[in-house]
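Now for chain A:
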Amino acid sequence: MSAPSPFLFEFLIPLGKIVAVLFYPLVMVIVMIWLERRVVALIQGRLGPNRVGFEGILQPIADAVKIMLKEDIVQREADTFLFNVAPALVMFSSLLAFCFVPLGEPIRIGTYELTLWVARSPVGLLFVLGMSAISVFGVIFGGWASNSKYPLMGALRSVIQVLIYEIPIGLTVLTVVFFARSIDLVEIVRAQQAGKVWYGLLMPISAVVFWISGIAETNRAPFDLPEAESELVAGYHTEYSGFKFAFFYIAEYAHMVLVSSLVVLLFFGGWLPPFASVPTLAFLHKVPGFLWYLAKIMFFLYLYVWIRGTLPRYRFDELIKLAWKWLIPLSLVNFLAVVVLKYAL
Partner candidate 1 sequence: MTDGPTDRPALDEALAALTARAGDAVLGTAFAKGELTVRLRPDAVIAAVAFLKAERGFTALNDMIGLDNGPAPAEGRKRFTVLYQLYNREARLRIRLAADVAEGEPLASIVGVHKAADWAEREIFDMFGVVFEGHPDLRRVYLDPEFEGHPLRKDFPLRGKA
Partner candidate 2 sequence: MSSPLASPHRGTESSERSPFLLTKLDRFITWAQKNSFWPLGSGLACCAIEMIATAAARYDIARFGMELFRASPRQADLFIVAGTVTNKMAPIVKRLYEQMPDPKWVMAMGNCAICGGPFPTYSVLQGVDKVIPVDVYVAGCPPTPEGLLHGLITLQEKVAKTHPTQVMFKRHDRRTD
């Protein structure tokens, strides 16, 4: 095999990765939608979609094709520009964040080193968190631009919810950064490898607070107030139809995948196999890291579904109380404790 041309290295591979980063979340979303509908059905003693494809795996595809061919309605009273921008913004920010989410250590193919990330930045974590926070603007724009009351209330709820739950997220991420001495996601995982302990086991409170806040940030049950069906009809996307609604729908699931990825990367060793220090379980290292990574993400996605199938919805004031009375003080104390322990030991 002759030496590959620079064209391959510098253009085609990055292009391939960009395509992959578009498709990887979408495939995860499709799997997640199917998983959610099947698992919730099983929790509820039903079967769930099982007519199209193997055990209904093609159900999300059928939904997607159908919904993309639906009429696109922009009602007369809407602010057309913002109304159109909002779903794109939500989708764009969710997908963009995936550029900075690494999937594993670089793979060596001959002399070429294939990195499993599209972009790596010393501040990758900040970028991902920032992008994830930007998606709320889409929700706000969508709710406001619809010029309708239920979407407006949904948007208002979303603003307050995200504002509050960003604080515990920031505080818990700080503890991780503090240990890893980096805000580069790859370095954080490597630090867990070097330290031989996952940060989730080292700082369980951080992991739990981050996870709860992550659920709140993705507007999922029991924090699904912005789109609480029994109260606000469909919340901020009540007026959206067809393709644009699909964007909101997909972005929500992509966001869940993103938060799950972050939890895994920050607290559960990313692509590292479990029990790294136990010699008898060394065969676990034979499994590619990417599969470990996927398995862990799937576990957290499953948790999302499980929680949704079990818990009622919070009321607005209790949602705020939960953050201010529990999560924020807890994460503050946790942060101080981590600092003290780190330097005391």
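Keep in mind that, in the parts below, a contact is a pair of C-beta atoms (placed from the backbone, for glycine too) under 8 Å apart; a residue touches a chain by one contact, two chains touch by 3 or more; residues count from 1.
The candidate set was assembled so that all candidates are chains of the complex that A comes from, given by their letters.
As the structure is a prediction and not an experimental result, all values here were calculated from the model.
Q: What candidate from 1 or 2 touches chain A in the complex under consideration?
A: Looking at which candidate touches chain A, I get 2.
Q: Flag every residue of chain A that touches candidate 2 in the complex, lowest number first.
A: Going by the criterion above, the answer is residues 37, 41, 44-52, 56, 59, 61-67, 69-74, 229, 233-234, 237-242, 245.
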